[in-house]
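The complex is shown incomplete by one protein chain, all other protein chains being positioned as in the whole.
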Amino acid sequence: MNTGTYISGAGHLALIAWVLLAELFSAPAPRPMEVTDVTILSGEEFAALSAPAAGPTQDVTPPETPALPRSPRPAPTPERRPEPPAPPAPQEPATPDAAPDTSGIEPTPPAEVADTAPILTPPPLSEVPEAPVPDTAPPRPSPRIAPDPAAPPPDEVAIADLPSQATRPDPAAATPVPEADDAAPEEATTQTVTEADERPETGLALAASPRPRARPAAPARPTAPAAPTAPAEDAIADAVADAVAAAIAGGEAAQAGAGTAPTGPPLTAGERDALRVSVSRCWNVGSLSSEALATTVIVGLEMQEDGRPVAGTIRLMSWSGGSEAAARQTFESARRAIIRCGAPGFPLPVEKYAQWRDIEMTFNPEKMRIR
Amino acid sequence: MMLRLLTLLLAMAMGLSASPLLAQSGPLRIVIDEGVIEPLPFAIPDFVAENAAASDYARNISRVIAADLAGTGLFREIPANAYLSNVTSFASPVQYADWKAINAQALITGAVALDGNGRLTVKFRLFDVFSQAPMGDGLQFGGSAGSWRRVAHKVADQVYARITGEGGYFDSRVVFVSETGPKNARQKRLAIMDYDAANVQYLTDASSIVIAPRFSPTGDRVLYTSYESGFPRIYLLNVASAGRQALDEQPGTMTFAPRFGPDGRRVVFSLSQGGNTDLYTLDLNSGQRQRLTQAPSIETAPSYSPDGSQIVFESDRSGTQQLYVMPAGGGEPRRISFGQGRYGTPVWSPRGDLIAFTKQNQGRFHIGVMRTDGSEERLLTSSFLDEGPSWSPNGRVIMFTRETAGASGAPGLYSVDITGRNLRRVPLEGSGSDPSWSPLLP
Partner (left out) sequence: MTPISKTLLVVAALAVSACSNPDRFGMGGGGAGGAYGANGAVSDPTSPAYFQQTVGDRVLFAVDESTISETARVTLEAQARWLMDNAEYAAIIEGHADEQGTREYNLALGARRANAVQEYLVSRGVSPARLRTVSYGKERPLEICSAEACYAKNRRAVTVVTAGASS
């Protein structure tokens, strides 16, 4: 017999004792957790946190996460707010909250607030600090994705939607925007660069599972003569197109006379393109839901002679591809684009005002869906 | 050049053929199919404290809302020092020009009151600055002072929903495995936290290894695997009481990878016996067990479709780990992953349209998404070791584990937008793995 055997024997006795007795000790009482740095959870606290079912009942079927706000709209609280200016908020006194939420939440000791409050001062989600540095980046990742890539602006240059060269002396410079002469377009890249894209050695993997390419161009809408997509800087094409348009206009003027048609020659391809580009630059689809990104809207509006849109006339005329709610999101993004980039006036020839007094813009976010 | 010529010809052809039409007096029509994708700038002046006691809450609540929104990557906060005017009263009219001037496209105003009973009332309004109109009605939330963070998250969820058109995800929690200690002797504890890593609380002690917790569809219970018995076994834990029960205790077997069905009653899991791992379901009410797969290969990491009709899982029946979909009651599986490398841990999105997965290829790990038929695969991340995606309640964001390499390597929680943008580390103190996102809290 050696020591090992003794120890083993002793151990076995202990084990047997443990096996026999363990039940006694471990079975009852859900062991209080030993927690050092964090508050221990009492049942009530947990109930408070996870509102629905306090009881240990297994088959809990509480309302599956009732989207609390939209539910029944209780009558506006008769709060003291007869003021006319702002539409009084139909106060929704957190009804769905009431039963489960508030009552449940109550027990949390106020002390806890003091504990947790300081923690939050740094914004909860910080920019990923240890994200791997892109070893080599194909397109430069940028938080902004735009049709035309733009280099990071030189330091200390105001970011503007359009590279303004102080051309148009903004007639209605009502707003003291610090839009300096040398505002540069914000840095942008042409497509989303995911981390997976950033690594060249994963090229094979990506080749095997390519990101869906941009859809084949949608068939041109019959109603809207597709704006020629020739790059704006293509001077020759522009010039020819202008000439063509002028010729057409001439012919048309000759044959149709004045009539009820808008006066003045129609816009040239270049002019239309300039309008299209300036709206595009302000159309931010980054915060749209995926359904909204699959919804095309047609927006109508009236223009003032100075090239600025009449905000009140911007309206949703029709939509396709998504629900009404999705259409509303897309429309709102379109309206913001028109108002923002239209504020200094769109680059439209005033002599052809009659041609562009009424505009219908088709906003189709399809190409931006996965970009 | 060819293209330009074509364009030109097209333009001419259209111009000519359309020339009679041009005589019409219709509006000018243009098509905008290019836009930009950038965070939408918003301003959130500190909420107005309606009494002195509420002033800290007013500020902190505004900060949490701002952090929630900015953290999505879809919004960008305009710093307060750029403001041209302040909001001193919730009821006073909005100075749209001042907000337009600093390019704030959305404006959030609010007020906070704290009554003598410690009850907090928070109301807010959201404005579309350039349209000079409120977006939706004002809204008010109430709760105890201790719940101020939840109230802030609820406001942020509202703002998010009104602008993006899809539900938010801020008032939610994450159950995960908290890890401490060296790599070869890790201590693991189940823990729960707010989605933004606030309010961490532990659910188990470190006496046995725990892995891969999963929330029930209502967020009140958690399924996980523990070595409490010495063998991996699946357990059900009640979040409110922290009480737990072993679910399937067949001697000579190991059970793991449990997931709830959408009804919260059925559990699908893996059972290993004689070295072979197959999928089973367990009815929590009746205790009845059903075998779903019968193959000599590994079948594990199952996930129900949101309608409960199908299960996606991983199997190496083809020789390597790949993804398969089968009817929820069992039946012929259909392979959906065909790219290079190995695919595992599929998780069906709550919207039902996508499946997130872990992919291993050429020594690296990726989190990716694909359509439920396997098409349109996209990889979102790339690192030494990424795994275990979990969906946000609105199906827009994925949280996952990223482990760093080497002897001192440790896991952390990360999140990424399904576009692949906005990769962030969840600011959890210490190490964590295996996150599972709850539904939106009620």
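By letter and in written order, the chains are A and B; residue numbering begins at 1 in each of them.
As a working rule, contacts are C-beta pairs under 8 Å (C-beta built on N, C-alpha and C of every residue); 3 or more make two chains touch, one makes a residue touch a chain.
Predicted, not measured: the structure shown is a model, and the values here were computed from it.
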Omitted-chain contact residue, chosen from B:Gly243, B:Gly409 or B:Gly430
B:Gly409
May I ask which residue of B:Thr72, B:Gln201, B:Ser272 or B:Asn422 touches the chain that does not appear here?
B:Ser272
Have a look at B:Pro93, B:Gly181, B:Gly243 or B:Gly352 and name the one touching the chain we're not showing.
B:Gly181
To test your reading of the contact rule: which positions on subunit B touch the chain that is missing from view?
181-188, 206-209, 211-212, 227, 229-232, 252, 254, 256-257, 270, 272, 274-277, 298, 300-301, 314, 316, 320-321, 344-345, 358, 360, 363, 384-385, 387-388, 403, 405-407, 409, 434
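Keep in mind that, in the parts below, only the chains that are shown with their structure count from here on.
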In whole angstrom, the CA-centroid distance of subunit A from subunit B equals 16
